[in-house]
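Below is one structure; the comments refer to it alone.
Only one protein chain is missing from this complex, and each of the others stays in its spot.
A and B are the chain letters, set down in written order, and residue numbers restart from 1 in every chain.
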Amino acid sequence: MAPLLSVRDLKTYFRTPDGVVHAVDGVSFDLAAGERLGIVGESGCGKSVTALSLMRLIPQPPGRIVGGEVTFDGMDLLALDEEEVRSVRGNKIAMIFQDPMTSLNPVLTIRRQLSEGLELHKGMSRSQARRHSIELLRMVGIPSPESRVDDYPHQFSGGMRQRVMIAMALSCDPQVLLADEPTTALDVTIQAQILDLVKRLCVERRTAVILITHDLGVLAGMTDRLAVMYAGRIVETAPTAELYENPKHPYTIALMKSVPRLDEERREKLFVIDGLPPDLIDPPKGCRFAPRCFAVIDKCWEEMPELMRVTEGHNAACWVDVSKGRS
Amino acid sequence: MMLWRRFASNRFALVCMIVIVLGLYVTGIFAPLLSPYVPTAQNLDAVAQGPSIAHWLGTDELGRDLLSRIIWGARTAAIVSIVAVSLSTIIGVVLGALSGYLGGWFDTLIMRVSDILFAFPSLLFVIFIAATVKPSAVRFVEQMEIAWGMRGLARSGIIDYFVVFTALSVIAWPGMARLIRGQVLSVKRMEYVAAAESIGASTYRIIFRHVLPNCLSPVLVAVSMGLGGAVMSESVLSYLGVGIQPPNASWGAMIWENSGEWRLHPHLIFIPGAVVAIVIFCFNFIGDGLNDALNPRNR
Partner (left out) sequence: MLVFIIRRLLWLPLVLLVVSFITYGLGFYGPGDPVEILLGQRTNPEVVERIRHEKGLDRPFIVQYGDFVWNALQGEFGESYKYRGQAVNELIAEKVWVSSQLGFVALVIAVVLGIPLGLLAAFKHGTWADTAVVGATLIFISVPSFIVAPILLWTLVSSLHLLPSAGWNGIFDLRLVMPALVMGIPPVAVITRQTRAAVLEVVAQDYVRTARSKGLYERVVVLRHILRNALIPVFTLIGLSMGGLVEGAFITETIFGIPGIGRLGFESITSRDYPVIMALTLLVATTYVLASLAVDIGYTFLDPRVRTD
C-alpha cells in the first residue's frame, strides 16, 4: 500500500547575513495512514523546519524549499500553487505549534478562531460552526464549553489553550496532524495529559500524527515509529520498540544514554555528548556527526552515509556497525 | 561594540553622522574662523543679492552675508542642542532611574508631574516660558550688573540662550524620565540585579553600576532624536521671535527675517530652511539607524 505522505530528499535553506543555512538537507521518510511517527533531535536540527516545509509555511524570504518531493494523497505538495496548498492546509494536514500562549490571536474569540476553518473548509454557516466549535471544545475536555467558546485566549491557561489548539487542528478531520513540540512550553504535570489527549483523539479518528520533540521521554508509548534527526538529516529510523532496544547510530545511542531513566538502576553518570552540532552554513563533507562520534573511522570524514537497511523497517546512516564493536 | 558595527553597516547613517559632526558641531566651534564675513556686518551696497564670488550664498535684505550667518547659526544650533539635551537627559535619567528603582511615593510624584507636563501643549508652554521668563531674567541680570559693576551682559543676548535652554529642558525631561523608568522596571526584574542586591550593594550603586548601563542603548536613540528635536524647537522659537533674537544668528530667525521676501528672493528662505531640514533629517536618520541596530528584526 502506498504511504499517505511520502517525503523524498527535502531540502530547505535559509538565507542569513552570514550565509545560507542548510536547515533541512535531504530528509526522506514515509507516513502511513493512521501511523504515529516521532521525529526526535536536539534544537536546531531541522525538525520544525521539516514540519513547516510540509505545510509550505516557511517564511519566504529568508527561507526557501530548494528541493525534494512531498507526495500526499497523490499530489506533490511542493508543486502545488498557493491556492491548492491553501485547501490542504488546516483541512487535510493540520498543525499544532509549540507555544500556546502566542499561537492564538489575542483579539479574536475562541469561537471566531475555531469557526473560521470550519466555515472555510467545511462550508458551515456561522451557527453550525459555533455549535460544532462547542462540540470540539467538549471533545478536548474544556469544561462548560457553551460559555467558554465566546471567551478570549487570555482567559485560558496555557494547558487549556493548547487544548484549544488541538481542537482547532482537528476541527476539519485532517488525515495528518503535525504536532511541533506541543508540550515543551507547558508544565510537566500537564504535558502527559495533553499527549494522552492527542494520542486518544488520533487513534479514535485514525489520524496520522507526526510528533516532533527534543525529549525522548515524551515519546514513550506515543508513537509507532521514530526518526532521529541530526544536523538537518535523518540519521536513523525504526519502529519505536526496535529503536529503543537496538539503536544502531552512534548519535541515537548517545541520545538514549543521555536520557535519565527511572526504571533502571542508576548508572554512574548521565551520558553527555561532547562538542556542538556542526555549522549548517558550511556543513562538513563527510558524516555530520563525525566530530562528536565515539566510533568514528576514516571513511566518516570523507563520505556522507545514506540511510542503510539494518533490519526490516530499521535504517541507519552510519558506516560502522556499532553492535559488533559493542561489549 | 556590537551596536556600533550594526549601525556602521548602514552607510547612509554614517554619512549623516559625518554631516552632523562636521557640518554642525565642527562648524559651530570654529564659526569665527570659518565665516568669511562678520555675520552682523551690514553692507548696504550689496542688499538682497544672489550667490556670487564675493558672497557664495548671496546676501540678505540688510546686505549681510548669508553664508556667514548660516555658519554662526550652526553655532547657535550646536550650543542649544548640546546644552538643552544634556540638561533634559541628566534630569530625565536621574529622576527616571530613581522613580523606577525606588517606586512608591517618589515614583507616583514624578509620574504625576510628567503627566501634567504632557498635558500642557509643549509648544505653547515653551513659548509661554520664553515670553515670561525672559524679561524677569533680564531684570535680574541688570540688577546683578549694577550690584557688581559689570556691563553689557543683559544686552548681549546670552539670556536668550538661557531662556531657550530652560524652556526646552522643561518640556523634554519627562519623555526621557519615562523611557528610563520603563527600562529600569524591566531590568530590575532581571537576575543580576537580584544578585547584586543579595550581596548587599547599595541602592545607588545598583542603579548606577548595574541598571543604567543596561538602559544605555534606548537612551542613545532618544538623545539622537532629542538633538534633532532641540534644533527644530530652537528654530521654531526663533522663527516666532521668542528664541534667539537678532542680531545674533539663528536659522529660524533668519527665515523669519527674510519671510517677506519669499516671492522675490526665495533663496533667502530656502537655503537656511534646507540647512535646518538637513540637520534635523540627519539626526532622525541616525536615531532610526541606531534603533534598527538595536532591534534588527524590524529592519
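The rule we apply is simple: a residue touches a chain if its C-beta (ideal position, glycine included) is under 8 Å from a C-beta of that chain, and two chains touch if they have at least 3 such contacts.
All values derive from a computational prediction rather than experimental measurement.
Contact with the omitted chain, checked across B:36, B:213 or B:266, is made by B:266. Set against the missing chain, the residues A:121, A:163, A:248 or A:288 yield one that touches it, A:121. Among A:4, A:95 or A:280, only A:95 touches the chain that is left out of the view.
If you put the missing chain back, the residues of chain B touching it would be 115-116, 118-124, 127-129, 131-136, 228, 232, 235-236, 239-242, 252, 255-256, 259, 262-263, 266, 269-270, 273-274, 276-278, 280-281, 283-285, 288, 297-298.
In the full complex, the hidden chain is touched by chain A at residues 55, 57, 61, 82, 85-91, 94-95, 97, 99, 102-109, 116-117, 120-121, 152, 154-155, 165, 168.
One rule holds in what follows: only the chains that are shown with their structure count from here on.
Chain B has its Cα centroid 55 Å from the Cα centroid of chain A.
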